[in-house]
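The following block contains the structure, expressed as structure tokens.
For this depiction, one protein chain was excluded, whereas all remaining protein chains were kept in their positions.
The block that comes next holds subunit A.
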Amino acid sequence: MTTIRRFCCNDLLRFASVNLDHLTETVSLLLLLLYFLQFYLINNCVNQWILSSLFEVKQFNMSFYMTYLARWPDYFHVAEAPGNRVMGYIMGKVEGQGESWHGHVTAVTVSPEYRRQQLAKKLMNLLEDISDNIDKAYFVDLFVRASNTPAIKMYEKLGYVIYRRVLRYYSGEEDGLDMRKALSRDVEKKSIIPLKRPITPDELEYD
């Protein structure tokens, strides 16, 4: 039994059992910084030196979750079981310009207690629906560790294809795979034609 609804701040106090699990994707410092870089350049223009103060921000911060909540609340959903137990959540965003306007899955995670019930699929479908119907995006994308075969298989089952490989994407060590799924607006499915060569993280348009 599952209620899927928008994630709210109070859920941060309930998701310990999900986040203590080893497989929950915690965001690397690099990604976080790249993210802020982009965010401030787009939104704050010249206050570039704010960046340098943000470089001090390490793992002890809440701005990561809350920035997603403040900017893309439609892309942050929680699945709840009876008794307000958090089963899992998905967080993502929508970004890009022109034909690269797309939904992005930043993290999707399900507690072991609630696995094998297709919950991740439901959460993914929700994010895809929002990207497709509300924001009229061209595609949805996500990054996955190249070694995480079970996850890659799962995403393939959900209709994602490997669009390109990002070299040393994870903490400068492991390669990431950029996987994409075209949405209805991309009639010719141009967004998912795989790139021939791998790219480096600094070539990424968005994090």
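Please note the rule applied: contacts are C-beta pairs under 8 Å (C-beta built on N, C-alpha and C of every residue); 3 or more make two chains touch, one makes a residue touch a chain; residues count from 1.
Assume contacts and distances are computed from a predicted model.
Engineer: Select, from "Phagocyte signaling-impaired protein", "Iron-sulfur cluster transfer protein NUBPL", "Sorting nexin 4" or "Methyltransferase small domain-containing protein", the UniProt-recorded name of the complex's unshown chain.
Structural biologist: The UniProt record for the chain left out of view names it "Phagocyte signaling-impaired protein".
Engineer: Going by the touch rule given at the top, which residues of subunit A touch the chain that is not shown?
Structural biologist: Within subunit A, the residues touching the omitted chain are 1-5, 8-10, 12-14, 16-17, 19-23, 26, 41, 43, 45-53, 55, 57, 59-63, 65-67, 69-71, 73, 80-85, 87, 112-117, 130, 133-134, 149-150.
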